Each structure stands twice: as C-alpha cells, then as structure tokens.
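What follows is a single structure, written as structure tokens, with notes after it.
For subunit A:
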Amino acid sequence: MTARRFRLSIGFTLVGMIALAGLLAPWLAPFDPNASGWNVLSGASERHWFGTDDLGRDVYSRVLHGAQVSLVVGPTAALVAALIGVPVGLLAGYARGRLNTFMVQVIDVFIALPGLVLALIITVMVGATMRNLVLVLGFVMWPEFARLVRGQVMSVRESLFVEAARAIGCRPARVLARHVWPNIMRTVAAQLAIAVSSAIFTAASLGFLGLGLPPPVADWGGMVQSGFDYLSINPLLSLAPGGAVALTVLGFYLVGRSVE
Partner candidate 1 sequence: MTGFVLRRLAWVLPNIVVLTFLLFAGVSGWVGSPAAMMLGTDASPEAIAELNRRFGFNDPVIVQYVRWVGGALRGDLGRSFSTQQPVADMIGPALPVTLELALWSIIFAVLASIGLNSLTWARRAIGAATTGVAIVCITIPNFMLGASLIYIFAVWLGWLPTTGWVPWSEGALLHLKHLILPVVTLFAFYFGSFTMVYRAEYRSVERQLFVRVAAAKGLSEGAVSFRHILPSAALPVVTYVGLSLGQLVGGAVVTETVFSIPGIGRLFVSAIGSYDYPVILAVGCIVLVGVMLINLLADIALAAINPQIRL
Partner candidate 2 sequence: MSERATKDEGAELLRIEGLRTVFPGAARGADFAAVDGVDLAVRRGQTLGIVGESGCGKSMLSLSVMRLVPAPGRIAAGRILFGGQDLAGLPPAAMRRIRGKRIAMIFQEPMTSLNPLRSVGAQIAEAIRTHDRTASDRALRAAAIEALRRVRIAAPERRVDEYPHQMSGGMRQRVMIAMALSCGPDLLIADEPTTALDVTVQAQILDLLLELQAQSGMAIVLITHDLGVVARMADEIAVMYAGRVVERAPARAVFEDPQHPYTLGLLGSVPRLDARRERLPAIEGMVPSPFDMPPGCRFQPRCVFADNSACNARQPDLRQIGVAHAVACLRAPVEELAR
C-alpha cells in the first residue's frame, strides 16, 4: 500500500469514528452528558470509563457529545471560508495586471494576520454563539482558499488548452466554468478537508481559552480547560477531550492531504 493510501485510510477511519460518535452519541453515551450527581472527580472505572468531572458528570458521555459540536462547527466553517475564498480567488486569478497584484496583496495581508488572535478579538466582541463561531472561523480561513484558487487559476490560465478555447471564441465566464473549474476542484476539495481540521483546531483553542460555546454544552476545548486543575487527580478530564480533538484534527488533515 502506498504511503498516500495508508494516510487516506487512517484519515477516513478516524473521521468515520468521530462522525459515528457524534451522530450516535445520544445512543452510545451511557449517561446524560449534563446530568451530575455521581461521585465527583472519580477516576476511570467500569461504570464511568473516563471517570467523572468536578460536577459529577460522566466524562465519556461528554466526550461523545462533544463530537457533535465539532462535526457541526468544522464543516460549516470550512464551507463559509470556501464560499468567500473561492470566488475571490477566481477573480484574483483571472484578473490581469494591476488588479491582480492588488488582490494578491490584499489576500497576503489577511493571510499574515494570526488566525487565533483575530478569532479571539472578534469572538469576544460579538459573543460566542454557534452561528458567530462558524462565521468568525470562516472569516479567518477564507484567505487560504483564495490564495490556492488564485494560484491554480493562474497556472491553468496560462496553459495552452485554455488559449485554444478562447481562440475559438469562448467568453471568459464560459472559459472559467468549463475549463478552469474542473482542474481546481481537486485542490478546493483537499483544502476543504484541511479547513475542517483547522476550524476544529481553532474552535477547540477558543474553547480552551474560555471563548467556546457557553455551558452546559459539552465542548471539547472547554472541557480540557476545566479539567486542567485536576490533572493530578483525574488526567482523563483534560486528556480525553484533548485526545478527541487531536484525533479529529488529524483525521481530517490526513484526508485532505491524500486528496491533493
């Protein structure tokens, strides 16, 4: 098996597991993730596979339910980023001369800005709801789509078969749609997967820093943060949701890289 198919299979396995966990959480979880009342901060046991947190909630159930948040936020934010970034990239790539250079510089400025810091600033201003989170993450990620699409458009544009199409009189819009787009689709698909992983990564970081979805939602990042104080008592409080984030991010990333 080549390295690429190996990566792809691991990626799909991870994504599949997380998707299953999220979709089937209400049935897979042995306890209600928000129900407290069992022994507080107990370690891993037969009843509570990952133990319980400081409010007596079952950690395993919370981790499973946390998958739902990631599975909604990740792909949606990635789509938002694509919906903004791809048209901008197409325009930038197809434009010539000074408009082209100007758009490149604008895109570069946005790419240079540190995503997490930007997300922090905007989220604190508009409040951390699901909708805002998705929009902010999409806003932070669109420049990468634009840059990639622009690069692809420019290289395809220079290729001979596009010249041939125009030579027989195709209008620019038609040239874009029929000839340029199919070649770009693969790159965009790969970047979508990578954007999902990046969105989940950033959303979890925001959650860790206290700007995730408000309680009692089981949000992985927030769980890591609240479990932090109890590392010596029950490390799984932090390491289990943290591990879940890591595996999800890894899964989507591997899928994205293999599609390229």
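Behind the choice of candidates: all candidates are chains of the complex that A comes from, given by their letters.
Things worth noting here:
Note that a residue touches a chain if its C-beta (ideal position, glycine included) is under 8 Å from a C-beta of that chain, and two chains touch if they have at least 3 such contacts; residues count from 1.
This one's a predicted model, so the numbers in the text were calculated from it and none came from an experiment.
Looking at 1 or 2, the chain of this complex that touches subunit A is the one numbered 1.
Here subunit A touches candidate 1 in the complex through residues 3, 105, 108-109, 112-117, 120-122, 124-125, 197, 201, 204-205, 208-211, 221, 224-225, 228, 231-232, 235, 238-239, 242-243, 245-246, 249-250, 253-254, going by the rule given at the top.
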